[in-house]
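For this depiction, one protein chain was excluded, whereas all remaining protein chains were kept in their positions.
Chains here go by letter, A, B and C, matching the order in which they are written, and residues are numbered from 1 within each.
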Amino acid sequence: QDKKFTIGVSIPAADHGWTSGVVFHAERIAKKLMEEHPGLNVIVKTSPDAASQANAVQDLDTQGIDALVILPSDPDPLVNAIKEVKAKGKYVALVDRAPSTNDDSVRDLYVAGNNPALGEVAGKYIASQTPDAEVVIIRGLPIPIDQQRQDGFDKGIAGSKVKVLDRQYGNWNRDDAFKVMQDYLTKYPKIDVVWCQDDDMAVGVLQAIEQAKRTDIKYVVAGAGSKDMVKKVMDGDKMIPVDVLYPPAMVGTAMELTAAGLYDQVPVRGTFVLDATLVTKDNAKDFYFPDSPF
Amino acid sequence: MSVNEETREIRRRPWRDIDLRAVAPFAALILLLIVGAMVNPNFIGITNLANVATRCAFIAIIAVGATFVISAGDLDLSVGSMVAFVASLMILLMNSGVIADPTLMLVAAVLFTLVAGALCGLANGLITTVGRIEPFIATLGTMGIYRGLTTWLSQGGAITLRSPDIQTLYRPAYFGSILGVPVPIVVILAVTAVAAFILYRTRYGRHVVAVGSNSDVARYSGIAVNRVRTIAFVIQGLCVAIAVLLYVPRLGSTSATTGILWELQAITAVVVGGTALKGGAGRVWGTICGAFILELVGNIMLLSNFISEYLIGAIQGAIIIIAMLVQRSLVRKS
Amino acid sequence: MSVNEETREIRRRPWRDIDLRAVAPFAALILLLIVGAMVNPNFIGITNLANVATRCAFIAIIAVGATFVISAGDLDLSVGSMVAFVASLMILLMNSGVIADPTLMLVAAVLFTLVAGALCGLANGLITTVGRIEPFIATLGTMGIYRGLTTWLSQGGAITLRSPDIQTLYRPAYFGSILGVPVPIVVILAVTAVAAFILYRTRYGRHVVAVGSNSDVARYSGIAVNRVRTIAFVIQGLCVAIAVLLYVPRLGSTSATTGILWELQAITAVVVGGTALKGGAGRVWGTICGAFILELVGNIMLLSNFISEYLIGAIQGAIIIIAMLVQRSLVRKS
């Protein structure tokens, strides 16, 4: 156990709830791994955007890492930077977001969050519960993962009579979601369901609905599995009957697999796809972590 | 020569000039209201306009403070992160439960927030004036500091007001209304009236404008230039604190992303309202008009049915430019 | 009277002032290098410093353009979104395959990018000068427009360079090196040298500074003020285009979030480099020094492993303020 290894972890900066969860879990697992393996050094670095994440990867490389775990803020722009590291024979684990070419030339391990599934599960749920609902959507930021979720959603509701009234960007931000929802409420006299794609934004959505005292909205579907929303599901809140899981803890999974690969010499390779589980009242307690910041 | 006769004749002219310039933002506002009414009939409904006015409260109040700073020839980029920081402190205090009685606790938290805002402003002011650093850089630095401290306080996540008692007690501060007028609108008007009074009717207000238009002249006139500038930053901090007082009851929580880019919006509101970035003239009422215009543009975009969500940003930018061109042509024609 | 004696004595004064002021950013840089060396022994390695210099290329080159705009008394907030927009156009052109031969295609795309950048800059310039809108607002508007158009072009997703041929051909433009020096560093130096030449050694450069210092005086001296300002915006656009030429081979892809907040970084680099935001003086070499300082601060943060992730922003802000204070105290002591 005295073998010395260094794992570099590059993740996006905590710029909204989900990413803050990522940072939380990355730090948590880093500490845990370093306790388990005294020779192991895990360096966690956060970056606000793709360009600076490319820099961070370079800087980690400079510090002499043996393996890189990366959750790219925007995958395509980072492919080149990741390839640089990979080309030096380092072990690379890619988390969550896949670039357009996602093969062995880019990474050794791919722990995939399933963005299309996140949309699809939400869409299917809505289509099954309220087959002719009129839905408004609040999107995130205009980047590919957001697009993938939208496409997934459209697939989920395909064939049903669910009608999408509008989609606008809420930037994964509570305040912006509040505004967008207020305007939806002004614009549409009748809304059945809101899909807001992210738990952070759901906070703003719920406040806007409450303020307008509108009763036509049957429920809100968000996603990611933040403790607040999971709690609501657990408590049987009418407005939040379900949540779609997209666990920020997946970065920890990747880190653990990577460490295992380094120490046990078991080549951990390939693709692990995490499910976008539907959190319901029945299974909610399994996904409730009260001391996570997210 | 008959000075009096001349005087009378002349007096009217420049008034027309000045008025038009002050009125221009309001003309742009009216234009927008007309456009909005054409886009969506719900637009001119009381509810919608009240919604818009209410939610422009944060930016409007911050921008009123920015009017002071900008009039004095400075700039404050840290306001957005200051909102996040001060709001976090406020919620943490209320969560700490040091005072058992919710009402007392709320009062203490409000006072604390005002003090915290003023101190943040003071820090900006001192670094800029005593440290003699360009305000752009100084406040960019404190922007990083306040935002970083917020992220650290929240450990990257959200800080949520826990006590339901305080929450119920505090909620009306944003969602309530006084004589049918939503509280935030009342607060905007009150803050602006006080600010206008200070800027136009007090010695300090004169000094602000003098310092902003020529700090040498101000110095030679015995004005304590650094003190005037520092106080402007403190006023900005107080305005941020007031915005926080409205912000916290709305969502009951903050995170490291609270208030991102609000500084840019506040400065834009000030400039759209007719205050020049070079300093030396402040238009407080124009500023809140500017804040309202910005919020309206976003609102119209969302209520319109024919614009792709991808293009909203582009159209928004174009509308701002067009609104300014309309203002310009109005002033020029005078 | 001993006129000559006096003259000699006085003549030295202003020169000493100027020199120290120009040297100050470099002093701050050296300070940072020392701090960095203490934080992590890898820091002063050639590889690391070359890495930092290489990746500050985008901001540095954009900031060189911003030096012109700011010297002329204007401001350009649209550069970050202009990068996204121009880069998107460039990749789309290369993906379109209108020219079969990859080399020819690349050449065409490079030329096209330069033209596109210049046109974007021209648009900014014309709206500001002919439209007579405050540059802050005008470029805030075009910022929204360019960013919105990018979102629309990418349909909310990413735009990725597809042809592997072009990619291999183009890659060395960022990753290659000339005589051991990475290409981006060569480009930075070349761009800065040309810019310094234009600003200090040509008539146009003089006019830029004169316009920024006092546009009335410039106009009365027969200088076409609006033309000078517009050209400064075009130069800014060209610099953005050059940054794009380096950006595309590095990341091979853009999205609507490319270049967000780069405008702030570029302006910061300019100001840290010693150019005043009020216009009237440009320091091109100081600017790239400023860009390098900013990148170094980030690098030191990343290489130091004892600072909480959450506090990085705060420390970064504090370092910038301290670096400026060091500069100031240096200049004052002179």
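The definition used in the following text is that a contact is a pair of C-beta atoms (placed from the backbone, for glycine too) under 8 Å apart; a residue touches a chain by one contact, two chains touch by 3 or more.
As a convention for this text, contacts and distances are computed from a predicted model.
When the listed names "Ribose transport system ATP-binding protein", "Monovalent cation/H+ antiporter subunit A", "Hydrogenase expression/formation protein HypE" or "Amino acid/amide ABC transporter membrane protein 1, HAAT family" are checked against UniProt, the chain not shown comes out as "Ribose transport system ATP-binding protein". The missing chain, though absent from the display, is touched by one residue of C:Ala22, C:Leu92, C:Ala281 or C:Leu330; that residue is C:Ala281. Remark: the omitted chain is touched by one listed residue; of B:Leu111, B:Val181 or B:Val217 this is B:Val217. Taking the whole complex into account, chain C touches the unshown chain at residues 1, 3, 6-7, 10-11, 14-15, 18, 200-203, 206-207, 209-210, 212-214, 216-224, 280-281.
One chain of the complex is left out; on chain B, the residues touching it are 1, 3, 6-7, 9-11, 13-15, 17, 201-204, 206-207, 209-210, 213-214, 216-224, 280-281.
One rule holds for everything that comes next: only the chains that are shown with their structure count from here on.
Centre-to-centre spacing of chain A and chain B amounts to 34 Å, using the average Cα coordinate of each chain. Our note on geometry: chain A versus chain C, Cα centroid distance of 34 Å, whole angstroms.
The set of chain C residues that touch two or more partner chains comprises 151, 155-156, 309-310, 312.
Touching of two or more other chains is recorded for residues 14, 23, 139, 142 of chain A.
By the touch rule above, chain B contacts chain C in their complex via residues 127, 131-134, 136-138, 140-149, 151-152, 155-156, 264, 267-268, 271-272, 276-278, 308, 310-318, 320-321, 324-325, 328, 332. Contact residues of chain C toward chain A in the complex are 40, 42, 45, 47-48, 51, 55, 58, 151, 154-158, 160, 247, 250-261, 295, 298-299, 302-303, 305, 309-310, 312.
In the complex of the two chains, the chain A residues touching chain B come out as 14-17, 19-21, 23-24, 139, 142, 167-169, 173-175, 178-180, 182-184, 186-187, 200, 203-204, 207, 211, 228, 292-294.
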